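With one protein chain removed, the remaining protein chains of the complex are shown where they sit.
In order of appearance the chains are A and B, and numbering begins at 1 in each one.
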Amino acid sequence: MTSKPKRSNLLELKLKVINIGIDTFSEALKEQGVDVIHVDWIPPAGGDEKMLELLDRLSK
Amino acid sequence: MVVRVIIKKDTFRDSITLMKISNQVSGIKGVSNAGVVMATPLNKKLLKDVGFSEKEIEKTDQNDLVVAIEADDQSTLDKAVKEAEELLSSKESSEKTRSNPRTLDSALEQMKDANLVTISVPGRFAKREAMKALEKGLNVFLFSSNVSLDDELELKRMAMDKNLLMMGPDCGTAIINGVVLGFGNKVRQGYVGLVSASGTGLQEVSTLLNAEGLGVSQAIGTGGNDLSEKVGGMMMIEGIRRLEQDKKTRVIIIISKPPNPKTTQRVLEMATQCKKPVIVNFLGERVDLKKAPNCTSATTLEEAVRIASKLIGKKSATPIAAPNEEEMLQTARSESERFSSIQKYVRGLFSGGTLCYESQYILKPLVGEVYSNAPVNQKYKIQGDGPSKEHTCIDMGSSEFVEGRLHPIIDFTLRKRRIIEEAKNPQTAVILLDVVLGYAAHPNPAGELVPLIIQAKNSAVEAGRFLSLVASVVGTDKDPQDLQKQLVELRKAGVVIMPSNAQAAKVAALIALRGSTRRV
Partner (left out) sequence: MSSVTSSSTEEILAIKGYESSPFLQATSTPFLLRATSIGLEAQKIIPNQGRVGRIQGVFKDSLNIILPNDRVMSIVRSDIGRGPMSIVTNLQPAVSMLSIGVSIGDDVYRVGGSFAIGRDILTVSTDGAEKYEPTTGFETPLRFEDIKKNLVTMKELALTSGRNGGLGELIEFIDRDTIDCYDDRKLNIFARYALPRITELVDEIKNGRVRRIGKVAKTLIGLGPGLTPSADDFLSGLMISRILFASSLHLKKGAIFNVNREIIKIVRGRTTPLSQEDLLQAAEGKGSELITMLVEKLFTGDLRDVSSATMRVIAIGETSGTDIILGILLGAWLSLDEVYQKADG
């Protein structure tokens, strides 16, 4: 996945959205005819707090 | 009349889903009867009694789901059946949801040219998700709150390095390229650009501009803490810069509660250097802009709209441009005619923090100090979930209310409860409300409020009082809710509707003062 070139400005692009979290927001975007992908988010490590801390430390 | 039943064997859906299907199918034009029930012996008997005697029903048992539809003609019936089937399968346990991606990376595999990530996960996890998005070169709209200022600063710095927009945390609203993100209203596209640290402030300004016949080019949300000393207005300043370059923007409005002096300084520096006119809307604060010929100060949301209108050259005599003092006084007198001798207090219950703040600013010179859980003057702070004290304005979207609940723009439960409480208090003269429509908001706020309001007003009359209600409605004719219907229903219930929050607050004050402009 390449990162966007420094010059691109969201205000000049057609929105293509990824929504993470509340599905109402995905629905509202679909109602407006926007391309949106909804992510069924679950906390990483199954929400296991100790595991999450470990993962955070590992990824730093 | 034509009839069909859909049987789903051994199928359990949660009750909310069942009711949703029932309501949605019943609401289709031409459907005369629709019911969704579990096929218990008694429900089957009832279905038969009302005319659904299909053989398929007889073969079901209490583990089966029955959708019974009666319609005027075959094509409506087919449409209703199709919709019911879709609704039933869209909640089909794990099947459909497994086809949604679980992570940002897998979402990106499905949408390689994504350019924006909107995030509304719990605060604890928010920074992590936002960070991943920025690292991938994506702009971020972060609705989540409870993110530390340090984390916010880190996110915004990274965004700036990569020339990305980092809207939030605690950003409830934005309008980018005509698309509403989060909450927000469908407004005309036009020449006015907004940069706002306030969600409902952005909503009210955008809808008032729309009412004036103007339009919004872009509305960038910065999040509620952008103008804190630590973050220093980073996204506000970036927003001004981008709107300066944006070809469609002719006038810029920046909206926030008054920031601390350091941030004010930084933001004003940016604003004064800007080549386009900037309207500085720090609520309740008149800013000295003598040294900045391109800037004007507006102390209320509606004033900002008025100024924008003049700058763009609109000639209007709308209720925003010319609030009618005489009418307001008349309204105040007639509303307060039947007050008992002890009714005196204004009780404001807001879904928007900014509207709560603006109201306090309007009320104070007229009725005196106002208590609040989000007070303008810290000396008058009270607990949000405690009782009101004298004149009170409560921000019902504040954290003590939204723990484990939906935002008051969506869920009216707590506000309704509070209205009942305030109505019972014999010293309450007038209840002041904001009703916010738009995407992701409640589908029928008037439906939620009106029965309650009628009952409260009747109870007051029975007790020898008169309960006055004043509201402003944030919405446009193109919003998902039917704006005109909302207004009609509220008015029918006796609610005084004003065109802006500031005017609503003013009328509420005048009512409490029984139509005189001097404090009683």
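One rule holds for everything that comes next: a residue touches a chain if its C-beta (ideal position, glycine included) is under 8 Å from a C-beta of that chain, and two chains touch if they have at least 3 such contacts.
All figures in this text were calculated on a predicted structure; none of them were measured in a lab.
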Check: Thinking of the whole complex, not just what is shown, which of B:Leu149, B:Ile342 or B:Ile420 touches the missing chain?
Finding: B:Ile420
Note to self: Which candidate, B:Ser106, B:Asn146, B:Gln245 or B:Gln484, sits in contact with the chain we can't see?
What the structure shows: B:Ser106
Margin query: I'm checking contacts with the chain that's been left out. Which of B:Val5, B:Val36, B:Val192 or B:Leu510 qualifies?
Written below: B:Val36
Item checked: Touch criterion as defined above, residue of B:Gly27, B:Pro122 or B:Pro443 at the omitted chain -> B:Pro122
Checklist line | Residues in subunit B touching the chain absent from view | finding: 10, 12-16, 18-19, 22, 35-38, 40-43, 46, 50, 61-63, 93-94, 97-103, 105-106, 109-110, 121-122, 404, 413-414, 416-417, 420-421, 451-452, 455
Notebook entry, point to check: Which parts of subunit A are in contact with the chain that was left out?
Noted result: 21, 40-48, 51, 55, 58-59
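Just so it is clear, only the chains that are shown with their structure count from here on.
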Check: For subunit A and subunit B, what's the span in angstrom between their mean Cα positions?
Finding: 23
Item checked: Touch list for subunit A against partner subunit B, complex -> 1-4, 6-11, 13-22, 24-25, 28-29, 31-32, 34-35, 37-44, 56
Note to self: If we count contacts the way the header does, which residues on subunit B are in touch with subunit A in the complex?
What the structure shows: 97, 100-105, 107-108, 110-121, 125, 128-129, 133, 135-139, 143-144, 162-165, 176-177, 179-182, 186, 218, 242, 246, 410, 439-440, 480
